[in-house]
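Let me begin by presenting the structure, written as structure tokens, before commenting on it.
The other protein chains are all here in position, but one chain of the complex has been omitted.
For subunit A:
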Amino acid sequence: MTENTVGTPTPERREIVEAVCAELEKHNTTGIQLHEETDVTGELAIDSVAVMDLMFELEERFDIAVPLNQLGSVRTIGQIADLVRSQAKSGGQQTE
């Protein structure tokens, strides 16, 4: 992943982050305020299957297909957003 979470987020990226947060909020039982650095499986205790299910919503919303291979290294909301954006940029499926 080359994009970093520092710097002003482009509107496009912000839109993705908001979409990720909106989806995660449905599963958020902790009451923790969601932000880019929130660790999804750690802090939110959302299991790996729920994260994969979350990708369905994002894939449809942004018209992309994210390989499972790339999900393993993703921890934070910001990283999920970067993954979604890199897929959207490449215009479809990216191999590992």
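Just so we're on the same page, a contact is a pair of C-beta atoms (placed from the backbone, for glycine too) under 8 Å apart; a residue touches a chain by one contact, two chains touch by 3 or more; residues count from 1.
What we mean here is this: contacts and distances are computed from a predicted model.
Q: What is the missing chain called in its UniProt entry, if the choices are "3-isopropylmalate dehydratase small subunit", "Putative hemin transport system permease protein HrtB", "8-amino-7-oxononanoate synthase" or "Transketolase"?
A: "8-amino-7-oxononanoate synthase"
Q: Considering the complete complex, identify which of A:18, A:37 or A:53 is in touch with the unshown chain.
A: Touches the omitted chain: A:53.
Q: In the complete complex, the non-displayed chain touches which residues of subunit A?
A: Against the missing chain, subunit A presents residues 27, 47-50, 52-53, 55-56, 65-69, 92-93, 95-96.
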